[in-house]
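Below: the structure, in structure tokens.
The chains shown are only part of the set, and none of them has been moved.
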Amino acid sequence: MTDLTKHILLMDGPDQKGLIYHVTGVLFRQGLNIIHNDEYVSPNGQFFMRTEFESATNQLDGPALLSQLSENLSPDINLRLNPKKKKNVVLLVTKEHHCLGELLIRYAFDELDADILAVVSNYNHLQPLVSKFGIPFHYISHEHKTRDEHEEAILRTLAIYDPEYLVLAKYMRVLTPGFVRHFSNRIINIHHSFLPAFVGASPYRQAHERGVKIIGATAHFVNNDLDEGPIITQDVKEVDHRHTANDMATMGRDVEKLVLSKALKLVFDDRVFIHNNRTVVF
Amino acid sequence: MTDLTKHILLMDGPDQKGLIYHVTGVLFRQGLNIIHNDEYVSPNGQFFMRTEFESATNQLDGPALLSQLSENLSPDINLRLNPKKKKNVVLLVTKEHHCLGELLIRYAFDELDADILAVVSNYNHLQPLVSKFGIPFHYISHEHKTRDEHEEAILRTLAIYDPEYLVLAKYMRVLTPGFVRHFSNRIINIHHSFLPAFVGASPYRQAHERGVKIIGATAHFVNNDLDEGPIITQDVKEVDHRHTANDMATMGRDVEKLVLSKALKLVFDDRVFIHNNRTVVF
Amino acid sequence: MTDLTKHILLMDGPDQKGLIYHVTGVLFRQGLNIIHNDEYVSPNGQFFMRTEFESATNQLDGPALLSQLSENLSPDINLRLNPKKKKNVVLLVTKEHHCLGELLIRYAFDELDADILAVVSNYNHLQPLVSKFGIPFHYISHEHKTRDEHEEAILRTLAIYDPEYLVLAKYMRVLTPGFVRHFSNRIINIHHSFLPAFVGASPYRQAHERGVKIIGATAHFVNNDLDEGPIITQDVKEVDHRHTANDMATMGRDVEKLVLSKALKLVFDDRVFIHNNRTVVF
């Protein structure tokens, strides 16, 4: 029996008639077996397709396949071919442990679809937790540094690991456009509110002040505008007048950690497209 | 066997030691039976209590009871005694039928805890629906009128009915402070977003634009700042990239009508206190 | 500019390599434009596909298209081609109004994707509501009739309308296999519990007795085993110890009516496949 390897083909661009037919035809003629196929065309005519297929191990000539696929296609169409495999990530944290703890436990039991290469923090509070799991912890304080110096120090550390994604697992400092540019569409943040409600600092205090009856959390890609990047997933929880801002923060942590986990699962499995500051999630 | 009548005692003000003891004592000594009691003290020391009790029909001397209850109480404490009975309401609508339809069906089957005295609208689109249920419909167009003239005309019509509450069941015009002042804390609105996200017009378009993954609706009291009044209840529904702004509006209607119904049920049963632009809901 | 008509192609059967390629190819060569395409292959190798496409009005030769599509296909594969249009339905009700009211309001404002041809009931309680909407109401009492006689009488009435679907909008009598056989996979029921919890009568009483913290409702196709048919959609609501069985029933009604509406929307838009007593819902 042949060993099989899974691959993910990602395609997006302006829609044209026959795109699905074209792609499935190329794969069919190559004898490649489609396991899942998702496609979507937005009302303004943008086409998105994610095709999971398998080949005999070591038998796929990726560049040749891509070249065949792009024949007759508009050059505006963006094609990527990924092996189905774990992503390499570095986590950035500050003092709160809940998202980090969630990701470490999942990682320890091989449920994260990612390898956590290292954890970087501007405080050393979480070092004991991280060391329990045998992962490098880099304490890079922001004190006595300019913002640029601090980010430079982080970038030097990241350079050691060369991660595919940065996960801001409650990293409580704003990143500059200069920093973000290094990881375009590869930084995922968890924001502790149901965006766009309560952008900025202290969202649970703001939520309590406003008297909302539901709180939430939002996982999103980071771009240059704080809290304005494409939303990946959100979830909510009911609260009432008896909940203080602190209670809301406590309850919110459970939402945050699951929303972040869910978003990572989707991103790491190549299920998330970005278009016009919105996501298409298969 | 004696006939029994239910009453609701509402009390709020600065907390002082022994308030529950005082109130339950007065009721106990009068032989009045407490059916439900809810109380809450906010972290900043505001006391709220709602006590549902019963007396032999026609045997309760309300003013005497209130006077006994207020003995030894700080004058800052606000006491109200309501019979448990249906509220009189007038609905304001524009063109959308879903909230109105929901309320009419509930009313027709005696599930609203209110009598709908009339429906007022700035369009006549919903007249056929309202007439099916034998309720007066007043078409008061805003065309060729200044905002003040229009509100004056509505006020004149409302004066006929003297309602305890106005329900804005998708009334799509902003009310002036002058109008609102006539019905302080007695106007309930349904806003088609998860406030404070997407205040103002076209919230579903805004939500789609921002790429949110959850939409919602908010029932709130109306005060002078548009969409800024105390929130009574909220609910949400998941959406994804496949939903257009129109789809979101369609799905949102189901949320809106149930959120409004739920809020009305709470308000009409005297379960909602307002304090510092927030609600305490028992 | 050409008028366009929408069509829905439904296909299910044992998976074989190249099915999507085959179907999209036939449509592509006919110049037919795919608007949406959904496909799914179950782990045990069953293929499901729903393709929404458009043709110039009156220009589609349906039988010819089906014949082309079925060339080279395994005869086990089931192909259907529906115009995208409203379904004809008859509602069966007993005494409860909430699902009926919901469907009537939606129908009155053209939001049901169906024409309600008639309402049949074993009681006359809901006649006044139905007449408000100008729909024929048939009161067919079950009293003084055997079960078979009663069902025969209903069938005779249904024969007048020849509906595509029967909707049991809180019809509280069990249908016999003999009756169900006339409408195989075309009867939709709303059950007032989160099936398979609390099958049979008085589910809210059962739920209260068991002390559950969440109640629910289930829309499903009816087959010969009571409450055992394929589930289309479900939803839930939180309850607590303060809710009596009656309160649960009241709250449950809001869930029931929305769950039924949602299920109907899916079925009437040809989005629901049945396989092995389960549904695939696109």
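Quick notes on this one:
For reference, chains read A, B and C in written order, and residue numbers begin at 1 within each chain.
In this section, a residue touches a chain if its C-beta (ideal position, glycine included) is under 8 Å from a C-beta of that chain, and two chains touch if they have at least 3 such contacts.
None of the values given here were measured: they were computed from a predicted structure.
What's in place is 3 chains of the same protein, and the file's complete complex has 4 copies in all.
One rule holds in what follows: only the chains that are shown with their structure count from here on.
The greatest centre-to-centre distance from subunit B, using averaged C-alpha positions, is reached by A. Centre-to-centre, using mean CA coordinates, subunit A is 42 Å away from subunit B. Within subunit A, no positions touching two or more other chains are listed. Considering their complex, residues 97-98, 101-102, 105, 108-109, 111, 129, 132-133, 250, 254, 258, 261 of subunit C touch subunit B.
Against subunit A, in their complex, subunit B makes its touches with residues 40, 42-43, 194-198, 210-214, 216, 230-236, 240-242, 244, 277-281. Remark: subunit C residues 17-18, 20-21, 24-25, 27-28, 33-37, 39, 41 touch subunit A in the complex.
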